[in-house]
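One protein chain is absent from this view; the other protein chains keep their places.
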Amino acid sequence: KDIKIIVVSHGQANDPFWSVVKNGVTAGAKDVGVKVDYRAPETFDMVAMSQLIDAAVNQKPNGLIVSIPDASALGPSIKKAVAAGIPVISINSGSDVSKSLGALLHVGQDEYSAGKAAGMKLKEMGGKAAICVNQEVGNVALDQRCKGFGDGFEGNVKVLPVSNDPADVRAKVKAALSANGDIDTIMALGASTAGEPSLAAVKDVGKLGKINVATFDLSADFLKAVAAGEAAFAIDQQQFLQGYLPVVFLANYAKYGLIPGGDVPSGPNLITKDKAAQVVELSAKGIR
Amino acid sequence: MADSKAATSPPLIEVNNIVKHYGSVIALSGVSMKVSRGEVLCLLGDNGAGKSTLIKALSGVVRPTSGDFLVDGKRVTFNSPRDALDAGIATVYQDLAMIPLMSITRNFFMGCEPRKGIAPFRYIDFKHCNAVTHDEMRKIGIDIRDPNQAVGTLSGGERQCVAIARAVYFGAKVLILDEPTSALGVAQTSMVLKYIHQVQQKGLGVIFITHNVRHAYAVGSRFTVLNRGKTLATCAKGEISIDELQNMMAGGKELQTLSDELGGTI
Amino acid sequence: MADSKAATSPPLIEVNNIVKHYGSVIALSGVSMKVSRGEVLCLLGDNGAGKSTLIKALSGVVRPTSGDFLVDGKRVTFNSPRDALDAGIATVYQDLAMIPLMSITRNFFMGCEPRKGIAPFRYIDFKHCNAVTHDEMRKIGIDIRDPNQAVGTLSGGERQCVAIARAVYFGAKVLILDEPTSALGVAQTSMVLKYIHQVQQKGLGVIFITHNVRHAYAVGSRFTVLNRGKTLATCAKGEISIDELQNMMAGGKELQTLSDELGGTI
Amino acid sequence: MVQNEQTPATATKSDERIRQVGFLTHMMRRPELGAVAGLVLVVVFFFFTADPSMFSLSGLMTILAPASQLGILAIAASLLMIGGEFDLSIGSMVAFTGLIFGALLTNFGQPLWISIAFTLLLAAVMGAVNGQIVIRTRLPSFIVTLAFLFILRGLTLVGLKWATGGSTQLRGIEDVVGDGVLKQVFSGVAFQPLFTWLAEHDLIEKFDNGVPKVTGVPVSVLWFVGVTGVATWVLLRTRVGNWIFAAGGDPVAARNSGVPVHRVKTGLFALTACAAALVAIITVLDAGSTDARRGFQKEFEAIIAAVIGGSLLTGGYGSAIGAFFGAIIFGLVSIGLTYTQFDSDWFQVFLGSMLLLAVLFNNFIRRKVTGER
Partner (left out) sequence: MVQNEQTPATATKSDERIRQVGFLTHMMRRPELGAVAGLVLVVVFFFFTADPSMFSLSGLMTILAPASQLGILAIAASLLMIGGEFDLSIGSMVAFTGLIFGALLTNFGQPLWISIAFTLLLAAVMGAVNGQIVIRTRLPSFIVTLAFLFILRGLTLVGLKWATGGSTQLRGIEDVVGDGVLKQVFSGVAFQPLFTWLAEHDLIEKFDNGVPKVTGVPVSVLWFVGVTGVATWVLLRTRVGNWIFAAGGDPVAARNSGVPVHRVKTGLFALTACAAALVAIITVLDAGSTDARRGFQKEFEAIIAAVIGGSLLTGGYGSAIGAFFGAIIFGLVSIGLTYTQFDSDWFQVFLGSMLLLAVLFNNFIRRKVTGER
């Protein structure tokens, strides 16, 4: 009998971060020979996401993988899945509530602590005033990255709301840099959407190397900049594993009842100058 | 009622020196006129003379730039057509004020829907409304196929008849008709003129705009001629011949030549 | 040109048994008519008789459900009004086909803009266009203030004149006029009738729709009366008196009573 | 064409100028029933491609829940569209009223009924303000409500940070609300005993642990049906309904005929805002939380549903039942795809194609049946 696993996350298929998760899911499914479905709401919408979980439960899969950015909204649906006897693994966000909702384990690392780690690193590099370039204000996951960054950085942090348009991001970062000459650190919340245009803006104002630019997630061009010493680092949750591992776990659970005994932290992994070169190719393929 | 035409009572509607500017366009530059009970005032004049603008001011559609407006001798200001309707002035506009996508019945009763039932659950009795619409239209000489047909699918004349029938049905004191017969067939035209006659007999005041001197002469009791936004003349039926009136309507332009050419039949 | 009315040449336009259904509504149920060179055909009939529908079929606006349509003796099918225009048929529609937001000049030349300059840089010479518009409007008796005024701000009659002047200016073989005089003042009406006469003299065919029997009788050479979507009768000017024609136009309804009441002046 | 109320027998009979028309044609001419054709197409499509569990009772409920929330908005949006205006701030209004409602409950500790009443009232006032700006300035409602889309979304963010002390997610609403009757009117499921009884007698599916798969009908579905019914009645049978059609069909003509166009439009804006508030209350109570992205792009989806349902963007034409089916089609397509085997990368391609196909089919059938060309 076919084993079927359903993934419901809060990240859209065209989100660079989540597309890597999805690639992990697909790779996992292929490796262990199970069927998977990846689902996400059209926008960051917790009500829609809980409805997707309900729809998934209704299909009685052999395993359910969910991210939990809002325990209040998603809790009842997840509990329903558990009550229906479906094994659940949580990924990415929700490590704190995972157990209490009845999930078997959690794979990943929450956005807040990743942000905090990055903040501490940048503080260590001498940063005092920073902007946090947020391409989707109101998306709780990104807001938490920013918040964690602020708490770790402990300096003057301003959030810069931008859109997905590189020209717009570049212009706004440039504007922020010329309006405030004190800024010495830029934390971008996505490598290709926010990180690369931020770097271009820094180049435009002639402060390449003087301003530490770091980003969440990876993109090949940003990594090249890291390798060239133009950017500080990229912080990686190794989200490929957040997709790959749970599928493998649930497949083995369905086949043999085997499951690891505890949560699996997938990151964070700071990619600095020394490591960047190796990762470029993998990143271009959507694995890192 | 027909004898309420007493000389002592103030005119139903009186306007003095009404001026209306649209941006830089001066549509009316000081027009005066009045209508009394049981009287048909024909408002005549060339194209663009300002007739429609004047009656739009009377029916609350536009606010005059300046000028006095008296109803029953009392000065009033209409802020919306609703005010005019409430004061008993019903108007057939030149552009008809119909909603093409809505049914004949809905257009007929638009703004004055009769209702049934108790307070929060009052509804329109469409069976009744359809019957009324059908009857009123038949009276004016149009046998509509289906009162639920959209007005947009009616012929020009049929549409005109709906507007007239509506105004007559709801008219209370004064009935204003802006070129009501222009799109009408022969039979419907006679019907409308007969209507005007009836309405006048009932003691209402009627303002009738037309370009057809015969129609005007047939039903009018007084004639006011506008020209380029000004009152050119006002005279009673006895004081003027049909040919003089026609010449005045044309703003004194030379008509003789053509009229002769075509056999004097216009 | 005026002598090209030779009996041997086929009629300019001939339609046989045209039928048009709108959904469940039967607007035309088999109408036939023809127009020859130098002839004014008056299309008469009650409201809703199907006159506008018929001329819409002639000018390519609607496709008839069935029936034959011959131009110059050759069978044609118009897929759009453009085809009719190209075949030399210019039409004044009852709803005028004007764009209210556009200027008079732009409306006047809409669809037939004259151009200057070389291929990719051809442009409209608005100075020339404005002058033409102003002149043509003056010819019809309207002195427009400014050819750049939006048509939406013109009075009903002024708008009608723009449509007529345009059709006359661009008309080549056949001129179709759907109630062109309905909104016009006395002077403008005579002007239009004179126009029709001139156009006829030039050897064009004219189809003229009106509800005014005097206008019809003044310029018409033949009359076709429609009733409820069917041809009621066709006759030449000599064969019928003006009163008979009027009765026929009303679809044989009883007019005598009212006409008498109002002094026989309608 | 807009309305097809019964006709007094005398009127339609025996006019040789009308062709006979069958009952089916007559029904299909109603704008709302055209949408049914689209619905049928979509159902047939999923019948062949989706997991059978989609058409089980519980599957239908998973589709109806989101469809009903969207539907409440869509019906309000479609009334407003019939009245000739647009409201692009619906989605932001859901987020903003959700915040107000949540903050009243948690930060201000107000009882549920006060919170609900105040939220609805505030929404009505804000909707009316929207409407008044549109009317007084005579700016297109598109641009005015678009400004409010940004303003309200921004205020929600600011307000959330203030209410939560820095987060963009307000939680813990469940704890303060408790479990009164009023809550059950706005959240959870209805007819629970019935479904338990049905499950006990094995008439409906249940989970292995004996709990029925469907514990009841989500109350939002009941609201949805109720709103549809009331809106339909108002549109087709009341004076206000006539005014709405008139105001949207031609505001100048309507005003000239004595219709209080401005009051009608203001009322419709207020109504739309209230519908947004209602959806906010339902979702906040259901989810127990609210965040800055609630209702994102819902204005879009509501307008889509209204248009699928046959409402004209230019005003003056449409129906509430059409919006009802439009919302169901939209819900069916967007949830239905998760029951199929298609890769989620293709999701948007399918969503778009299905929408287009549904509308095309609806249109095609209507024209075929009515003989319109």
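Labels for the chains are A, B, C and D, by order of writing; each one numbers its residues from 1.
What we mean here is this: contacts are C-beta pairs under 8 Å (C-beta built on N, C-alpha and C of every residue); 3 or more make two chains touch, one makes a residue touch a chain.
Just so we're clear, the structure is a prediction, and the values are computed from it rather than from any experiment.
Trainee: Of the residues A:L160, A:A188 or A:V279, which one touches the chain left out of the display?
Mentor: Spelled out, the listed residue whose C-beta touches the missing chain is A:L160.
Trainee: Which positions on chain D touch the chain that was left off?
Mentor: 133, 137-140, 142-144, 146-155, 157-158, 161, 300, 303-304, 307-308, 312-314, 345-353, 355-356, 359-360, 363
Trainee: Spell out, residue by residue, where the missing chain touches chain C.
Mentor: The missing chain touches chain C at positions 59, 61, 80-82, 85, 91, 93, 95-103, 105-106, 109-113, 115, 122-124, 126-127, 130-131, 134, 143-150, 153.
Trainee: At which residues does chain A meet the chain that is not included here?
Mentor: 13-16, 19-20, 23, 137, 158-161, 163-168, 170-172, 174-176, 178-180, 192-193, 196-197, 200, 205-206, 219-221, 283-287
Going forward, only the chains that are shown with their structure count from here on.
Trainee: Between chain A and chain D, what is the separation of their C-alpha centroids in Å?
Mentor: Computed value for the inter-centroid distance: 33 Å.
Trainee: Measure off the straight-line distance from the CA centroid of chain C to the CA centroid of chain D, and report it in whole Å.
Mentor: 49
Trainee: If I count partner chains per residue in chain C, which residues reach a count of at least 2?
Mentor: 25
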